[in-house]
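All protein chains of the complex are present and in place, except for one that has been dropped.
Then we have subunit A:
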Amino acid sequence: MREMTGIITVVQEGRFRLVADDGRSTLFVLSPSARLEPQDLTGLQQAERRVTVRYRDDRGRIAGLAHDIVPPRSGPTRSQAAA
């Protein structure tokens, strides 16, 4: 399973956009097998918290299927990254 770390910037239902630390923006669809529910995504977006998304490619679509969203193992906080 692949991983991407960044900040969730937009949430619509179970779909969210993650801006990675390198500035790339990727769209994800939350899998029903994920521990989080779609309503949890808004909280993560509003908190601007860095998260790591574990995902697989969503077949036939240009998006990732997010199987888990967890705190990042390490790395700078958003303010540190900005500095």
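Please note the rule applied: a residue touches a chain if its C-beta (ideal position, glycine included) is under 8 Å from a C-beta of that chain, and two chains touch if they have at least 3 such contacts; residues count from 1.
By definition in this document, contacts and distances are computed from a predicted model.
According to UniProt, what is the chain that's been left out of this complex called? Choose from "SpoVR family protein", "ABC transporter permease", "ABC-2 type transport system ATP-binding protein" or "Formate dehydrogenase iron-sulfur subunit".
The correct option from "SpoVR family protein", "ABC transporter permease", "ABC-2 type transport system ATP-binding protein" or "Formate dehydrogenase iron-sulfur subunit" is "Formate dehydrogenase iron-sulfur subunit", the UniProt name of the unshown chain.
For the chain that's not shown, point to the residue among A:Val19, A:Leu36 or A:Leu65 touching it.
Residue touching the absent chain, from the options given: A:Leu65.
In terms of residues, what is the contact footprint of the unshown chain on subunit A?
Against the missing chain, subunit A presents residues 10-17, 27, 29-32, 37-39, 58, 60-63, 65.
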